[in-house]
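Each remark here refers to the structure printed beneath this line.
A single protein chain has been omitted from the complex, and every remaining protein chain is retained in its original position.
Take a look at chain A:
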């Protein structure tokens, strides 16, 4: 039966086995190989314990609860993940003020705010105020506009 514990256990088993597999990429110098404690010691221990626990999650029934995916708004969450990733890519080329204002206004719209002027009225003062606080108050500089305009 596919319970929450078993699905999570299976996913984490894949993670642990990949981790185990990647241990071979940790390069040790010849004199380090025979030492009692090397850069591989803890990862090896963790890979064994982690895989064992993940297998336990697969064997033991846990609460037996099945995942309930009804009523979950996946498209909107995926939209936000894309928006966050795009924000990360555009914060430098567009500058803080433009990219953040766009991020917030698109975010408000995605969550149901249809009036653009209200979105702008919330986003613009907040972004400008935050930028002033960071640059003037806390001495953290961040380019406000695209490089070409700075």
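FYI, contacts are C-beta pairs under 8 Å (C-beta built on N, C-alpha and C of every residue); 3 or more make two chains touch, one makes a residue touch a chain; residues count from 1.
Quick note on the criterion: contacts and distances are computed from a predicted model.
> Given the choices "RNA polymerase sigma factor", "STAS domain-containing protein", "Tripartite tricarboxylate transporter TctA family protein" or "Serine/threonine-protein kinase RsbT", state the protein name listed in UniProt for the chain not shown.
The chain we cannot see is, by its UniProt record, "Tripartite tricarboxylate transporter TctA family protein".
> Tell me which stretches of chain A touch the chain missing from the display.
4-5, 7-9, 11-12, 15-16, 19, 22, 25-29, 32, 35-39, 41-43, 46-47, 49-50, 53-54, 56-57, 60, 62-63, 65, 67, 69, 71-74, 76-77, 80-81, 84-85, 87-89, 91-92, 100, 103-104, 107-108, 110-113, 122, 126, 130, 134, 138-140, 142
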